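The complex appears here minus one protein chain, its other protein chains still in place.
The chains carry the letters A, B and C, assigned in the order they are written, with residues numbered from 1 in each.
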Amino acid sequence: MNGGIRWGYAINQWKPQFDDFVRREQHERALKTISIAGFEGVELTYGTGRWEPLGNPQQLAANFGSVTGFGEFVRGCALDAVSSWYWDPAERSMEHLTGPLSPMAEDDLPAMVERARELAGALPELGGSVLVVRPVPGAGDVEPLGDDALGRVAACWDAVGRATAEHGVRTALHVDFLSALRRDHVPALLDRTDPAVVGLALDTGELTAGGIDPLTVISAYGDRIAHVQFKDALAVDEAEEYLQPHAHWTVRVRGGAREIPRWFAEPGADGGLVDFPAVTRALVEAGYSGWIVVESDQSPHPAASALLAGYLVQRELRPLIETEKEAADA
Amino acid sequence: MRDTLRWAYALNQWNVRLDVFVRHEDQQRALKTVSACGFDTIELASGTGRWDNISRPEVILLNHGSHAGFLDFLRRASVQGVSSMFWDPQAPAEEEEGYAFRSTANPADADAIVEWSKPFVDFVAGVGAEQLVVRPVGSAWMTPPLDGDGIKRIGDVWNRIGELTSASGVGLALHYDCLGAVHTAEELTALLDATDPASVGLALDTAEFTVGGIDPVTYYREHADRVTHIHLKDTRYADTGDEYRMPGAESTMLKGGAGRRIERWFYELGTEGGLVDVRAFVAALREHEYSGWVVVESDHGGNPAELAMLNSWYLQHELGIPKS
Amino acid sequence: MNQQNIKWSYMDHWRSNGPSGPVDQWHSHKTMSAFLKQIKATGFDAIDTFDFRIWQMYGDYGGPAKYQEMVQDNGLERIVNTFHAADYDVRNYAPHIPATHEYILEDFRVTMGRWSEIQLDNIIVMPATLYYDMEPVTEDKLKYTAECWNKVGEITAGFGVKLTCHHEFFCGIQSEADIETFYSYTDPQYVSLFVDTAQHCIAGVDPVALYNRHAHRVSGFHFKDTRNVATGDDHRHRPDSEIMAPTTGKWFYEMGTDQGLVDFAAMMTAVRDNGYRGWISVEHDKANKEGGDYSESTAISRWYAKNVLEEIYR
Partner (left out) sequence: MVWTKWSYMDHWVTETPQGPQPPSFNRAYMDRYVKQLSALGFTGFDTFFFYLPLYAGMYGGVPGFERFLQDNGFDKITGIFSAYPSATKYTAPHVRETHDRIVADCTNTLRMCEALTGVENFIVMPTSTYYQTEPVTDDTIKVVADLWNRVGKLTLEHGMKTTCHFEFWGAIRTRAQLETFFEYTDPEYVHFFCDTAQHTIAGVDPVQLFRDYRDRCTGFHFKDTKNVDEHEAYRTPPDPELMAPQVTRWFYEMGEGGLVDFPGLMKEIVASGYDGWLTVEHDKAELGGGSYAEATAVAKWYIDNVLAGAQAAAEAELGVAR
């Protein structure tokens, strides 16, 4: 099984706007596209409300009868599994009538654990094993993280990690390029969490856009990597624009001062900055086993992005893993 | 557009591939869009075959029975008429002309080209349009270098066709484009000198001039008496000097295939970084009491309805022309 | 121009294609500028908007007044109406459940305060929860709902803005009988009707007749078209009818569309005969579904207003 590495594709690129990608037949076509492009699994993104049928277990049940029913739908599209669920606690929940939750607020802890438990509880049935989380808000939206704050955050994710572990699901902290954990805070948080239940989600595109070489992260924290996302970066935030307030809108969506039309794309895109063969090799060397979820993030043409990514995986990355493994065995 | 200048809109941007813009309801939607943007007159572009049924005279007539039938079709969308029609005899018409490649630069082709012009002349006259707008010569990369005699021979072909258009009561306007074998201002002036001012005029396209390295305002001021037709559009780029000579320049240059990866050259009026001084150009037209059509177009550049609306906005709000 | 009885406002649903996929006009100042220019170019006089955009107005433009200045810089008069799109939930926000009323009233007190720096004509609401959350629709529930909106209307009137009800085909009050009962319990001083031609048509209600019956309290219109009347459980499809009804992938079309079911000529005649003066809003939400295009739909609908409807009444 490719040295324990399985390939998935993230669904988020199919939903550019809130009223897109709501109908069942669209989901079916997207899942079939992911399947035929050579992927085994699909990663879901947390969402809320009736126009997010794939957003959370309640919506899955409302649309497919039950989580099991959704699992059948996925397998009917010839995919093996939902690899993982991406969840940013700052997203509100219409189902629970809650607003944004914060890992820094102790009062939110019970709700955070409960929500994580719910998402993680659905994953095993869908063949999935990772809850990917946004560990802290964006750097521009919070005070710099001091020892206290980091302590609270670490306690929160440890609690979440213990809860998801009950379902056999790993909790993986996903550091994006706007994160308050960008640069040196990463070790600060990771070192405070329990390696048994909390790992790192390595996102090649986010790290690269944040000016961090994914290879250095692999060499430093290879044993803590619990999940991998492969997307390419087309630009680097060199001017530290991530420190601005509302950077999600002003930098990520609008492209910041340089008006970057698009930060991210599928691996291997024209102008992409990530060296995927090198990252793949490093992951194998670090003994990584688990999902690699390929993404384009947004895309002007979702099916094309999935197929182009599939091309790279089939023709380059998967064979490379075989070769590395053979070399290791020999 | 209520103005002393007469404004029309070109339909070419809707017909971006061979199998689109075929159904009448699609064409009606484009016509209504143009109308809603304040234009009641359109320019047509030539094409070939059964899917170019708002482009090829014979096929238009097959669709609508007669010139009057076609005008009725336009009027259903509140478009009142046709200003002009564009025709490139160098573009092979698969179905009507047996896919023959001909060039005005080749004397042996002259008779055939004059013959081919007839359905267009008849159609332009038949629908009450004023100008047959033509591509005077093929692309530079496909044409041997032209000397003075070569330009004269090209002029002769157009003089012959000019006689036909004059006899039918319509004008003939030579449309300079940035890939053409007549490329420099001097060559263009030589071509104008080789043609009869009584029957042959110049169609000045602001973006094509700019890409080709000719300043449209200056050239217009110097040759206002010969300019009988205008295409108003903008560009963000100029040819670096010799890209137009690249083999397959239609694609290697204008689609960014082998050059600077500029995949779109032509833009709506008021575009950011636009190189055409539209305001000065329109002012020059007013100074010279230009009396022909000013056709706004955006060529192939994305969403046609969006571009038509942005062009309309520019006319209304930057040039201060009331819509109705 | 100055003699006209009717002015046209554009309800600002919008999508265009960006380098990373479809975006709405709030994506950047550039996309907003292109949007407003296109609306103005086709001859609209103003725009309507949504309540939830207020955050972007404050965040990106310095508040509704500043945003309205940008609207005006592009030649449009102003923002006429706002649509209050709430999360209806029977636990805390359901007009037919009195226990939730105080929450709703507080929502409007806050909302109207946020908008108070500009003058709106209407704040538009869907007057009931989703149909399946309200059924069975009883006289009592209609009465509670009416009471709720009477009180909300009093709040909005305090800000000089009319509270007006827009009956989605999938909301709890959509049948002719229920609409009539609902208005019999509401106070005309505080609760107006906002006629959405397509929504009523989909629900099997004749929008012209409905308008004629309630003309005195109609405070605005969404002129949009549809090609389908809801059948079976379309109006109560779980979890959603608007995008997910199995029978129909796209409910809404711009007026002037082929095969449209709304009789706009009759509608405009009724507008004239009732002596209505003021704004008519043009809407075509989700125009981009199934290969559609907002720019084109906007041009077509404005063409239709100018060439067909203004011939009847302007």
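Methods note: a residue touches a chain if its C-beta (ideal position, glycine included) is under 8 Å from a C-beta of that chain, and two chains touch if they have at least 3 such contacts.
Predicted model, so just to flag it, every value in this text is computed and none were measured.
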Report summary line: For the chain not shown, touching visible partners are A, B, C
Report task. Using the definition of touch stated at the top, determine which of A:S35, A:S93, A:T164 or A:T193 touches the missing chain. Result -> A:S35
Report task. Can you work out which residue in A:D107, A:D184 or A:D270 touches the chain that's missing from view? Result -> A:D270
Requested in this report: Out of B:P107, B:P247 or B:P322, point to the residue that touches the absent chain in the complete complex.
Outcome: B:P247
Requested in this report: Determine which one of B:R6, B:R264, B:R279 or B:H317 touches the chain that has been left out.
Outcome: B:R264
Report summary line: Across the whole complex, the chain not displayed is touched by subunit C residues 17, 288-292
Query - Residues in subunit A touching the chain absent from view - result: 29-30, 32-33, 35-38, 77-78, 270, 300-304, 306-308, 310-311, 314-315
Query raised in the report: So which bits of subunit B touch the chain we can't see?
Result: 13, 16-17, 19-20, 22-24, 49-51, 53, 59, 62-63, 95-96, 98-99, 247-248, 251-252, 255-258, 261, 263-264, 300-304
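By our rule, only the chains that are shown with their structure count from here on.
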Query - Label of the chain whose CA centroid is most distant from the centroid of subunit C - result: B
Query raised in the report: Most central chain by CA mean?
Result: C
Query raised in the report: Distance from the CA centroid of subunit B to that of subunit C, rounded to the nearest Å?
Result: 43
Requested in this report: Indicate the whole-number Å distance between the mean C-alpha point of subunit A and the mean C-alpha point of subunit B.
Outcome: 51
Query - Shared-contact residues (touching 2 or more other chains) in subunit A - result: none
**Report entry** subunit C, residues touching no fewer than two other chains
**Finding:** 17
Report summary line: Interface with subunit C, subunit A side, in the complex: residues 13, 16-17, 19-20, 22-24, 49-51, 53, 59, 62-63, 94, 97, 246, 249, 253-254, 259, 261-262, 264, 297-300, 302
Query raised in the report: So in the complex, which bits of subunit C are touching subunit A?
Result: 15, 17-24, 27-28, 59-60, 87, 89, 91-92, 238-240, 243-244, 249, 286
Query raised in the report: Any idea which subunit B residues touch subunit C in the complex?
Result: 25, 29, 32-33, 35-38, 77-78, 302-306, 308-313, 316-317, 323
